[in-house]
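Here is chain A:
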Amino acid sequence: MKMVFSLIVWAVLWEIAGRLKLSTIVPPFSAVIEAMFEIAPTEKFGKAAIITLRSFGLGMLFALLIGIPLGIVMARVRGVGRLLGMWVNIFVSAPISALVPILMAVVGIGETTVVVTVFLFAVFVITLDTQVGITHADRSLVEMGRSFGATRSQLYSKILVWSALPEILAGVRLGAIRGVKGVVIGQLLVAIIGVGELFEVYSNNFLMEEFWALVVIVFLFAFAISEAIAALERRVEYYAASR
Partner candidate 1 sequence: MLRDGSLGKAYLITAQPLLLGVALCGVAGIAFGIGMGLSRTVEWLSLPVIIILQAAPMAAIIPLLTYMYGIGLTSKVLAVIMLAAPVIVMNSYKGIRNTPPSLLQMCRSFQGTRAQEVLKIVLPHAAALIFTGLRLGLAMGFIGIVIAELLITPTGIGDLISYHSSTADYSKMFATIASVVAVAAISLHLLQLLERRLFP
Partner candidate 2 sequence: MIVEVRNVSKTYDNGRGEETHALRDVNLTFPKGQLSTLLGPSGCGKTTLLKIIAGLIPRNAGEVLVKGKPVDGPGPERAFVFQDFALLPWATVLRNVAFGLELRGMPRPEREQVARKYIAEVGLKGFEQRYPAQLSGGMRQRVGLARALAVDADIILMDEPFSSVDEQTRRKFQEDLLDLLRHHQKTVIFVTHSIEEAAYLSDQIALLSPRPGRVSKIVRPNVDHSRSPDEIRRDQGYLDTVDEIWGMLRQYV
């Protein structure tokens, strides 16, 4: 049986656990689904979603615009790679949330800080994976390109980036997942806006159905983005094996 169907088993267990009132914070699954359909169309949710998506989108955009080129430069220019490499490696596994208070002190309390948080969460893994992808791009393809007279920019645009695309996409996918975490954490820590605010409100007022409904929505969002990029990755995968 396809693996996705095991989630149905979990949904049933959740339902049972909720009905049996096994824990005060776990309402039945059906109640959560109901709440989902209740809050989704509301204006409050809509506004929160827009703020959140905006911060997420902007942060990711910057992460891509800076991370990918930086990764390429780090891979092709030896000195830069070595200089920045250590820092990228440190920050890729570092608790970025620890940096959020600094951001608050420097950038202030507001949406901008959240955008910067998203950026910081995502950019390092994107840079790292891009660098790895370009570094391990097929050397013989590059040589082939040069033997047929490809210019520098042609080598990049027609060979290198394509050869590294699977790794780059993998980095983008991980970056997106981190970005979602970044926007949630940013909103919880920095400015209580968007979905972070909703989480606060629901949990403070013990509105458990709504809380879990929001959790499911955010989780689904993160999952959807991850799968969308994974689908892109799969389309590129067909040539990855023959590199």
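A word on the picks: all candidates are chains of the complex that A comes from, given by their letters.
Here, a contact is a pair of C-beta atoms (placed from the backbone, for glycine too) under 8 Å apart; a residue touches a chain by one contact, two chains touch by 3 or more; residues count from 1.
If you're wondering where the values come from, they're calculated on a predicted model, not measured in any experiment.
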Ask   = chain A in this complex: which of 1 or 2 touches it?
value = 1
Key: Of all residues in chain A, those that touch candidate 1 in their complex   = 1, 3-4, 6-7, 9-10, 23-25, 90-91, 93-102, 104-105, 177, 180-181, 183-185, 188-189, 195, 199-200, 203, 206, 211, 214-215, 218-219, 222-223, 226
